[in-house]
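Got a structure for you, questions after.
A single protein chain has been removed from this complex, and every other one stays in its place.
And now, chain A:
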Amino acid sequence: MTTFLQILLNGLMLGGLFAIVSIGLTLIFGIIKVVNFAHGEFLMGGMFITWLITTQMGLHPYAAVIVVVPVLFVMGALTQRLLIQPLMSARDDHIQIFATVGLSTALINLALLIFGADIANTPPHGLRAPLEFGELRLLTGQVMIFGAAIVLVIGLELFLKYTQTGRAIRAVAQNRGAAELMGINVNHIYVLTFGLGAACVGLAAVLIAPLYPTSSNIGTYFVLTAFVVVVLGGLGSIPGAFLGALIIGEVDALSGYYIGSDLREAVVFGLFLLILILRPSGLFGARQNLSHLS
(Lines give C-alpha, C1' and ligand atoms only; values in the text may rest on other atoms or scores of the structure.)
Protein backbone atom coordinates (compact mmCIF):
# COMPACT_ATOMS: atom_id res chain seq x y z
CA MET A 1 0.00 0.00 0.00
CA THR A 2 2.80 2.41 0.91
CA THR A 3 4.51 1.63 -2.38
CA PHE A 4 1.32 2.37 -4.33
CA LEU A 5 0.79 5.66 -2.50
CA GLN A 6 4.42 6.59 -3.08
CA ILE A 7 4.03 5.92 -6.79
CA LEU A 8 0.85 8.01 -6.94
CA LEU A 9 2.68 10.81 -5.15
CA ASN A 10 5.63 10.54 -7.54
CA GLY A 11 3.17 10.71 -10.44
CA LEU A 12 1.59 13.82 -8.99
CA MET A 13 4.97 15.52 -8.64
CA LEU A 14 5.93 14.47 -12.15
CA GLY A 15 2.61 15.92 -13.30
CA GLY A 16 3.48 19.25 -11.69
CA LEU A 17 6.77 19.20 -13.56
CA PHE A 18 5.11 18.45 -16.92
CA ALA A 19 2.53 21.15 -16.19
CA ILE A 20 5.04 23.90 -15.56
CA VAL A 21 6.91 23.00 -18.75
CA SER A 22 3.70 22.84 -20.84
CA ILE A 23 1.87 26.01 -19.74
CA GLY A 24 3.91 28.39 -21.88
CA LEU A 25 3.63 26.08 -24.87
CA THR A 26 -0.15 25.89 -24.66
CA LEU A 27 -0.43 29.67 -24.11
CA ILE A 28 1.54 30.41 -27.29
CA PHE A 29 -0.38 27.82 -29.26
CA GLY A 30 -3.77 28.91 -27.98
CA ILE A 31 -3.31 32.59 -28.78
CA ILE A 32 -0.90 32.78 -31.72
CA LYS A 33 -1.75 29.32 -33.18
CA VAL A 34 1.95 28.65 -33.60
CA VAL A 35 3.49 25.40 -32.36
CA ASN A 36 6.80 26.47 -30.89
CA PHE A 37 9.16 23.58 -31.50
CA ALA A 38 11.95 25.58 -29.85
CA HIS A 39 10.06 25.56 -26.52
CA GLY A 40 12.32 22.83 -25.10
CA GLU A 41 15.42 24.76 -26.13
CA PHE A 42 14.08 27.84 -24.31
CA LEU A 43 13.89 25.56 -21.27
CA MET A 44 17.43 24.36 -21.88
CA GLY A 45 18.69 27.95 -22.21
CA GLY A 46 17.01 28.91 -18.96
CA MET A 47 18.54 25.91 -17.18
CA PHE A 48 22.04 26.80 -18.40
CA ILE A 49 21.64 30.39 -17.21
CA THR A 50 20.45 29.10 -13.83
CA TRP A 51 23.49 26.81 -13.67
CA LEU A 52 25.83 29.69 -14.55
CA ILE A 53 24.38 32.01 -11.93
CA THR A 54 24.37 29.32 -9.24
CA THR A 55 27.92 28.09 -9.87
CA GLN A 56 29.61 31.38 -10.80
CA MET A 57 28.02 33.56 -8.15
CA GLY A 58 27.38 30.94 -5.49
CA LEU A 59 23.74 31.94 -5.22
CA HIS A 60 20.72 29.78 -4.46
CA PRO A 61 19.35 28.47 -7.80
CA TYR A 62 15.99 30.16 -7.23
CA ALA A 63 17.74 33.53 -7.16
CA ALA A 64 18.32 33.05 -10.90
CA VAL A 65 14.62 33.70 -11.49
CA ILE A 66 15.34 37.45 -11.45
CA VAL A 67 17.52 37.04 -14.52
CA VAL A 68 16.10 33.99 -16.30
CA VAL A 69 12.44 35.02 -16.52
CA PRO A 70 13.10 38.48 -18.06
CA VAL A 71 15.76 37.04 -20.41
CA LEU A 72 13.36 34.36 -21.61
CA PHE A 73 10.58 36.93 -22.00
CA VAL A 74 12.81 38.96 -24.30
CA MET A 75 13.89 35.82 -26.17
CA GLY A 76 10.27 34.85 -26.77
CA ALA A 77 9.24 38.37 -27.76
CA LEU A 78 12.14 38.59 -30.24
CA THR A 79 11.28 35.17 -31.67
CA GLN A 80 7.78 36.39 -32.44
CA ARG A 81 8.86 39.79 -33.74
CA LEU A 82 11.84 38.71 -35.86
CA LEU A 83 10.99 35.14 -36.87
CA ILE A 84 7.27 34.40 -36.69
CA GLN A 85 5.73 37.79 -37.53
CA PRO A 86 7.45 38.14 -40.92
CA LEU A 87 6.11 34.67 -41.76
CA MET A 88 2.56 35.27 -40.53
CA SER A 89 1.34 36.57 -43.85
CA ALA A 90 2.75 33.48 -45.58
CA ARG A 91 -0.06 31.45 -47.09
CA ASP A 92 1.34 28.21 -45.76
CA ASP A 93 1.23 27.81 -41.96
CA HIS A 94 3.82 25.04 -42.14
CA ILE A 95 6.54 27.60 -42.77
CA GLN A 96 6.24 28.75 -39.16
CA ILE A 97 6.72 25.17 -38.00
CA PHE A 98 9.90 24.83 -40.05
CA ALA A 99 11.08 28.15 -38.65
CA THR A 100 10.69 27.06 -35.01
CA VAL A 101 12.27 23.66 -35.77
CA GLY A 102 15.17 25.55 -37.31
CA LEU A 103 15.43 27.78 -34.26
CA SER A 104 15.43 24.70 -32.03
CA THR A 105 18.34 23.12 -33.94
CA ALA A 106 20.24 26.40 -33.95
CA LEU A 107 19.82 26.80 -30.17
CA ILE A 108 20.98 23.21 -29.48
CA ASN A 109 24.11 23.79 -31.53
CA LEU A 110 24.71 27.17 -29.94
CA ALA A 111 24.56 25.45 -26.53
CA LEU A 112 27.02 22.80 -27.71
CA LEU A 113 29.34 25.54 -28.90
CA ILE A 114 29.22 27.50 -25.65
CA PHE A 115 28.87 24.77 -23.00
CA GLY A 116 30.22 21.73 -24.82
CA ALA A 117 28.69 18.29 -24.59
CA ASP A 118 29.29 17.89 -20.85
CA ILE A 119 26.50 17.74 -18.34
CA ALA A 120 26.10 20.78 -16.11
CA ASN A 121 24.96 20.02 -12.58
CA THR A 122 23.32 22.90 -10.78
CA PRO A 123 24.12 22.75 -7.03
CA PRO A 124 20.80 21.85 -5.38
CA HIS A 125 21.23 23.93 -2.20
CA GLY A 126 18.97 21.57 -0.27
CA LEU A 127 16.30 21.24 -2.95
CA ARG A 128 17.07 17.53 -3.32
CA ALA A 129 16.60 16.98 0.40
CA PRO A 130 13.68 14.66 1.12
CA LEU A 131 10.55 15.75 2.92
CA GLU A 132 9.09 12.83 4.82
CA PHE A 133 5.42 12.25 5.50
CA GLY A 134 5.32 9.05 7.55
CA GLU A 135 6.78 6.49 5.20
CA LEU A 136 6.23 8.64 2.10
CA ARG A 137 9.05 10.78 0.74
CA LEU A 138 9.19 13.72 -1.63
CA LEU A 139 11.97 16.05 -2.70
CA THR A 140 11.66 19.67 -1.54
CA GLY A 141 12.31 20.85 -5.10
CA GLN A 142 9.46 18.69 -6.45
CA VAL A 143 6.99 20.18 -4.01
CA MET A 144 8.14 23.68 -4.97
CA ILE A 145 7.55 22.87 -8.67
CA PHE A 146 4.08 21.54 -7.94
CA GLY A 147 3.16 24.62 -5.92
CA ALA A 148 4.59 26.95 -8.56
CA ALA A 149 2.61 25.20 -11.30
CA ILE A 150 -0.65 25.76 -9.40
CA VAL A 151 0.17 29.41 -8.71
CA LEU A 152 1.12 29.94 -12.37
CA VAL A 153 -2.11 28.40 -13.70
CA ILE A 154 -4.29 30.45 -11.36
CA GLY A 155 -2.26 33.61 -11.94
CA LEU A 156 -2.49 33.33 -15.72
CA GLU A 157 -6.22 32.59 -15.65
CA LEU A 158 -6.85 35.64 -13.45
CA PHE A 159 -4.66 37.78 -15.70
CA LEU A 160 -6.49 36.64 -18.85
CA LYS A 161 -9.95 37.13 -17.32
CA TYR A 162 -9.71 40.27 -15.25
CA THR A 163 -7.16 42.62 -16.83
CA GLN A 164 -7.74 44.68 -19.95
CA THR A 165 -4.52 43.35 -21.50
CA GLY A 166 -5.50 39.77 -20.62
CA ARG A 167 -8.91 40.23 -22.21
CA ALA A 168 -7.23 41.73 -25.28
CA ILE A 169 -5.08 38.59 -25.55
CA ARG A 170 -8.20 36.39 -25.48
CA ALA A 171 -9.98 38.69 -27.91
CA VAL A 172 -7.16 38.36 -30.44
CA ALA A 173 -7.30 34.56 -30.11
CA GLN A 174 -11.07 34.44 -30.60
CA ASN A 175 -11.46 36.92 -33.44
CA ARG A 176 -8.36 38.62 -34.73
CA GLY A 177 -10.15 40.91 -37.17
CA ALA A 178 -12.65 42.14 -34.59
CA ALA A 179 -9.83 42.69 -32.08
CA GLU A 180 -8.20 45.06 -34.54
CA LEU A 181 -11.51 46.95 -34.86
CA MET A 182 -11.48 47.46 -31.07
CA GLY A 183 -8.19 49.33 -31.44
CA ILE A 184 -6.00 46.43 -30.31
CA ASN A 185 -2.57 46.28 -31.93
CA VAL A 186 -2.62 42.60 -32.80
CA ASN A 187 1.11 42.33 -33.48
CA HIS A 188 1.90 43.79 -30.05
CA ILE A 189 -0.38 41.23 -28.43
CA TYR A 190 1.39 38.41 -30.26
CA VAL A 191 4.84 39.66 -29.21
CA LEU A 192 3.63 40.01 -25.61
CA THR A 193 2.05 36.54 -25.61
CA PHE A 194 5.14 34.82 -27.05
CA GLY A 195 7.19 36.62 -24.42
CA LEU A 196 4.85 35.47 -21.66
CA GLY A 197 4.91 31.87 -22.89
CA ALA A 198 8.71 31.91 -22.93
CA ALA A 199 8.82 33.57 -19.50
CA CYS A 200 6.68 30.70 -18.15
CA VAL A 201 9.18 28.14 -19.39
CA GLY A 202 11.92 30.34 -17.90
CA LEU A 203 10.29 29.90 -14.50
CA ALA A 204 10.14 26.15 -15.18
CA ALA A 205 13.86 26.14 -16.05
CA VAL A 206 14.86 27.75 -12.75
CA LEU A 207 12.80 25.22 -10.79
CA ILE A 208 13.96 22.18 -12.77
CA ALA A 209 17.70 22.99 -12.98
CA PRO A 210 18.53 21.96 -9.38
CA LEU A 211 16.82 18.58 -9.86
CA TYR A 212 17.91 17.50 -13.34
CA PRO A 213 21.33 17.64 -15.00
CA THR A 214 21.43 20.26 -17.76
CA SER A 215 22.68 19.36 -21.22
CA SER A 216 22.13 20.68 -24.71
CA ASN A 217 19.48 18.06 -25.46
CA ILE A 218 17.53 18.31 -22.18
CA GLY A 219 14.81 20.33 -23.94
CA THR A 220 13.87 17.47 -26.25
CA TYR A 221 13.52 15.18 -23.26
CA PHE A 222 10.90 17.35 -21.58
CA VAL A 223 9.17 18.93 -24.51
CA LEU A 224 8.07 15.71 -26.20
CA THR A 225 5.97 14.95 -23.13
CA ALA A 226 4.81 18.57 -23.08
CA PHE A 227 3.34 18.12 -26.56
CA VAL A 228 1.37 15.10 -25.32
CA VAL A 229 0.14 17.15 -22.35
CA VAL A 230 -0.91 20.09 -24.53
CA VAL A 231 -2.86 17.85 -26.91
CA LEU A 232 -4.48 15.96 -24.04
CA GLY A 233 -5.46 19.19 -22.32
CA GLY A 234 -7.08 20.58 -25.44
CA LEU A 235 -4.71 22.77 -27.42
CA GLY A 236 -4.57 26.22 -25.87
CA SER A 237 -6.35 25.50 -22.59
CA ILE A 238 -4.20 26.34 -19.57
CA PRO A 239 -6.24 24.49 -16.89
CA GLY A 240 -6.57 21.68 -19.46
CA ALA A 241 -2.81 21.46 -19.78
CA PHE A 242 -2.51 21.31 -15.99
CA LEU A 243 -4.97 18.42 -15.70
CA GLY A 244 -3.46 16.73 -18.75
CA ALA A 245 -0.04 16.98 -17.12
CA LEU A 246 -1.31 15.34 -13.92
CA ILE A 247 -2.80 12.48 -15.94
CA ILE A 248 0.39 11.96 -17.93
CA GLY A 249 2.42 12.17 -14.72
CA GLU A 250 0.36 9.38 -13.12
CA VAL A 251 0.39 7.26 -16.29
CA ASP A 252 4.16 7.66 -16.48
CA ALA A 253 4.73 6.75 -12.81
CA LEU A 254 2.28 3.84 -12.70
CA SER A 255 3.34 2.28 -16.00
CA GLY A 256 6.99 2.76 -15.04
CA TYR A 257 6.48 0.66 -11.92
CA TYR A 258 3.86 -1.89 -12.96
CA ILE A 259 4.69 -2.38 -16.65
CA GLY A 260 8.38 -1.68 -16.71
CA SER A 261 10.44 1.48 -16.68
CA ASP A 262 11.59 0.85 -20.26
CA LEU A 263 8.02 0.94 -21.47
CA ARG A 264 6.87 4.19 -19.81
CA GLU A 265 7.38 6.26 -22.92
CA ALA A 266 5.71 3.64 -25.07
CA VAL A 267 2.63 3.83 -22.83
CA VAL A 268 2.61 7.64 -22.77
CA PHE A 269 2.94 7.97 -26.53
CA GLY A 270 0.51 5.10 -27.12
CA LEU A 271 -1.97 7.16 -25.09
CA PHE A 272 -1.06 10.20 -27.20
CA LEU A 273 -1.94 8.35 -30.40
CA LEU A 274 -5.21 7.12 -28.88
CA ILE A 275 -6.22 10.69 -27.95
CA LEU A 276 -5.39 11.94 -31.43
CA ILE A 277 -7.62 9.25 -32.93
CA LEU A 278 -10.51 9.29 -30.45
CA ARG A 279 -10.61 12.90 -29.20
CA PRO A 280 -8.46 15.13 -31.35
CA SER A 281 -9.75 18.24 -29.57
CA GLY A 282 -8.35 16.91 -26.28
CA LEU A 283 -10.14 16.14 -23.04
CA PHE A 284 -10.94 19.75 -22.17
CA GLY A 285 -10.79 21.66 -25.43
CA ALA A 286 -13.97 21.08 -27.40
CA ARG A 287 -14.34 24.72 -28.44
CA GLN A 288 -11.12 25.17 -30.33
CA ASN A 289 -12.66 24.85 -33.78
CA LEU A 290 -15.77 26.86 -33.03
CA SER A 291 -14.00 30.19 -32.54
CA HIS A 292 -14.83 31.42 -36.02
CA LEU A 293 -18.58 31.13 -35.38
CA SER A 294 -20.43 34.17 -34.13
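The working rule: a residue touches a chain if its C-beta (ideal position, glycine included) is under 8 Å from a C-beta of that chain, and two chains touch if they have at least 3 such contacts; residues count from 1.
In this section, contacts and distances are computed from a predicted model.
Hidden chain, UniProt protein name from the list "Na(+)-translocating NADH-quinone reductase subunit D", "Amino acid/amide ABC transporter ATP-binding protein 2 (HAAT family)", "Toluene monooxygenase" or "Spore gernimation protein KA": "Amino acid/amide ABC transporter ATP-binding protein 2 (HAAT family)". When the omitted chain is restored, the residue from A:Met144, A:Ala171, A:Leu254 or A:Leu283 that touches it is A:Ala171. By the touch definition given at the top, chain A reaches the unshown chain through residues 164, 167-168, 170-171, 174-175, 177-186, 287, 290-291, 293-294.
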